[in-house]
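Handing you a structure now.
Note that this complex is displayed minus one protein chain, with the remaining chains in position.
Entry: chain A
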Amino acid sequence: MSGSLGRAATALLRWGRGVASGGLRGPGVRAAGSGAGGASAERLDALVKKDKVVVFLKGTPEQPQCGFSNAVVQILRLHGVRDYAAYNVLDDPQLRQGVKDYSNWPTIPQVYLNGEFVGGCDILLQMHQNGDLVEELKKLGIRSALLDETEGQDSK
């Protein structure tokens, strides 16, 4: 299993502009764009707490502009997480810097679960590989699609 996950990881990180397949942006994905207007700590605090799953990306879920941001989008998609807020920092330089100050984390993408900063692409990928992400999603009341896949295989 670790072998195939390793290959999956490499595939996820491979740059893919406009690689999002049709229907990727489900009805729940909110690309809040540049309406963020300013990036004070209070405002960011409100943004990351407004939704269970919040990501700050370069680009959008439909068109990630960076391999690492794309990896985050693909991982969420693998787990069937359709309802999340995605903020494009390329649209808003203040947001781009503000979110880094808020989390004291130097890079984008940034992933927040239940209002708490979880990490960037590396951490999300490792959580995906070691099963932690399924657990964290479960705590939020989100059932990972991967659970259904595994169960399907076990029952054969």
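Assume a contact is a pair of C-beta atoms (placed from the backbone, for glycine too) under 8 Å apart; a residue touches a chain by one contact, two chains touch by 3 or more; residues count from 1.
One rule holds for everything that comes next: contacts and distances are computed from a predicted model.
Only one of "Aldehyde dehydrogenase 1", "Large ribosomal subunit protein uL10m", "Vacuolar protein sorting-associated protein 33B" or "BolA-like protein 2" fits the UniProt record of the hidden chain, and that name is "BolA-like protein 2".
Screening A:75, A:95, A:118 or A:142 against the full complex identifies A:118 as the residue touching the chain left out.
Panel shows chain A; residues 2, 67-68, 104-107, 117-123, 126-127 of it touch the chain omitted from the view.
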